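Here's the structure, in structure tokens; my notes come after.
Note that one protein chain of the assembly has been removed; the remaining protein chains are unaltered in position.
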Amino acid sequence: MKNDNLLLDVQDLRTVFHIAEGTVHAVNGVSFKLNECETLAVVGESGCGKSVTMMSVMRLIPVPPGDYASGKVLYRERDLLQVSENEMENVRGKEIAMVFQDPMTALNPVLSIGRQLTEPLRVHLGLDKENAQQRAIELLEQVGIPDPARRLSDYPHQFSGGMRQRAMIAMALACAPSLLIADEPTTALDVTIQAQITELVERLRDQLCMAVIWITHDLGVVAGLAERVIVMYSGFIVEEANVEAIYENPQHPYTLALLEALPRVDRRRHQRLKSIPGAPPNLLIAPHGCPFAPRCEYAYDRCREENPPLLPISPTHKLACWVDVSTGKPR
Amino acid sequence: MTRYIIRRLLQAIPLLLIISMTIFFLMDKMGDPLATMGGRKVTRKEDRERLARQLGLDKPLAVQYLYWLVGNDWTKTDMDGDGVAETPGKRKGVLRGDFGVSLVNRKPVTEVIGERLPNTLLLMLVAEAVVISAALLIGIYSALHQYTATDNTITAVTFIFYSMPVFFFALVTMYIFAVNFKKWGLPYLPTVGMFEPEVGQTPAQVAWHMILPVATLSFAFVAGYSRYIRSTMLETMGQDYVRTAKAKGLPRHQIVYIHALKNAALPIVTIIALDLPFLLGGAIVTERIFGWPGMGRLFLDHVSRSDTAVVMGILMMIAVAVIVFQIIADVLYAWLDPRIRYK
Partner (left out) sequence: METTAPNAPASIASLDELEAPPLSLGQLTWRRFRRHRMAIFGAVTLILMVLYAFGGALFFSEADANRIDTGARLQAPTQEHPMGTDTVGRDILARTIYGGQISILIGLTAMLVELLIGVTIGAMAGFFGGKLDSVLMRFTEAVLVIPQIFLLLVIAKYFAQTIPNIKLMGRTFSGSVVVIVFVIGITSWPYLARIVRSQFLSLKENDFILAARATGTSTREIILRHILPNSIAPIIVAGTLGVASAITLEAYISFLGMGVRPPTATWGNMLEGAYNYVESAWWLWFFPGLLIALIVLAINFLGDGLRDALDPHSRAA
């Protein structure tokens, strides 16, 4: 249910961390756009910078060690990196909401679910206690938690893993945000629950016309959910395309490798799972050349010298690579 | 929960018995109370022996302990010291609330302790209040302003205070605020006793006299606790649920004082509850230096004179208090943490 209104415009975002051993270049010039009601998947392995990018969008990176070195995050044309902290508090939870990976640690163990749910309602929407509780019950219903009225006074440890995540989603949706950022929300859950949660988010998104950014390291999860996919590696975006194109016509060697690594039902049995050789790069070292080059089977000299910029190869497909994987030769 | 409490209390009984027996035994070996009784020296052997028989000090140790525990009104004692037991005793024993009589001044132990206990309690409770409020203030402030110059200074200063022995602090503050203030014509703080004898024991007098002793008693705890509170708060603020609270756009004070503090409070409360009886330890030195008429001084005086009854009375009271506070701390923790309360 996409429309063409631009919601989020991230321009050349760079986020670093200053630690004892040096400076960690976590996000290296990431740019992308998101429209209202659009669903974007951000894919990449642990440490590739996807979480840090989205935390930067919400300005949640702790500022000593962290540092928003450069770039803009334009949300409805306001640069979130420049607004005051007070204004940012108005954005968080109200306009942009976030759901985290591990619902057990992400929920406060000493506050009741009801309390944690009604907080954003009272702070952002100014509801009084009763109305907030009423709305909280509705929200719990919406996310499929049975017996919501009684559940309000329960504590997180009294919920199961899947229910906790549903509660987190309810908390995120409380003020009907325009953008929901989900940071690996199903990674910590069982596979069956994973499916339920994914379905839930889909349903709610359609109901509320909410843009969704879904971060994951698992390409399999995003197939049904996302409209567009961004593939990140070592703090860079290496490929960006519609979801069909990513699956049917992947162009970046890393994307290819990710897809190859997925176990598939239609493959021959007893065939070894293909893994990506090597290790992700050390983010302490400032990038030089293509970050994937050391592990890439198509890499050649230019790859090691120059970092390929992210360029469109079609109106809906961007790529940062010097090589044409269909031929194995430089583009 | 009540079952838990009862079980703990029952477990405490053998503990208390062992402690009381051990100390009773130690005290017996400690010196001759008869030698220092009532100020007059008992010189003649016959007098000593007569006194010993009258006080029951000639009986075997186990019997003495028994009398201490359950009294001697069920048996005959030798009231006139002539070697023949003819009168039933008057003591009811500790288990019935009778701690015996002081060997030093012949007053009932409960009365002797009762006179001094309120003074020490006053000192301790005020000190504890000061400790909690100051440590919270300093600890939270430091945690929120980590790495600033103020935080570093506070860390250094608390470290120094925490390492400083109580009497040094007391003497230095006495020197500055009492002696030198007097010399410089400033209003100076008193250093002895609870009140000026001419003025009498008014609240104002007591409060004024309490300043230095309370400061002395509390400074080390303030230093120690504020460091602990700081690190607990820092750890809590780094937790995922605080990140979630921020992501929800909650205002800062709500995040710190409700989301973070409520979690940090758990270990902090337990530590404070457990340490409360140990303020008593610091009280001994403080009361000695400032001439505060409390239980600490009482203890000192009576130990040096081998007054078993009073010493046992004080020690048992402390032991009971410590055990009770341990139970309180556990119950409090269980009550505050919903993960334990609702499971």
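When the chains are written out, they are named A and B in that same order, and each has its own residue count from 1.
To be clear about the criterion, a residue touches a chain if its C-beta (ideal position, glycine included) is under 8 Å from a C-beta of that chain, and two chains touch if they have at least 3 such contacts.
Worth saying up front: this structure is predicted, and the values here are computed from it rather than measured.
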{"item": "Identified contact with the non-displayed chain, of A:P146, A:P263 or A:P315", "value": "A:P263"}
{"item": "Contacting the left-out chain in the complete assembly, out of A:E21, A:E248 or A:D266", "value": "A:E21"}
{"item": "Residue among B:F159, B:Y257 or B:Y342 touching the omitted chain", "value": "B:F159"}
{"item": "Full-complex contact with the absent chain, from B:L117, B:I258, B:L315 or B:V331", "value": "B:L315"}
{"item": "Contacting the left-out chain in the complete assembly, out of A:T192, A:S275 or A:S326", "value": "A:S275"}
{"item": "Residues in subunit B touching the chain absent from view", "value": "14-15, 18-19, 22-23, 26-27, 29-31, 146-147, 159-160, 162-168, 170-172, 174-175, 178-179, 191, 227, 230-231, 234-235, 238, 243, 277-278, 280-281, 284-285, 288-289, 299-300, 303-304, 306, 311, 314-315, 318-319, 322-323"}
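In the analysis below, only the chains that are shown with their structure count from here on.
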{"item": "Distance from subunit B to subunit A - Cα centre to Cα centre, in angstrom", "value": "56"}
{"item": "Sites on subunit A touched by subunit B in the complex", "value": "58, 60, 64, 88-94, 97-98, 100, 102, 105-112, 119-120, 123-124, 154-155, 157-158, 168, 171"}
{"item": "Footprint of subunit A on subunit B - complex, ascending", "value": "147, 239-241, 243-251, 254, 258-259, 262-263, 266, 336-339, 342-343"}
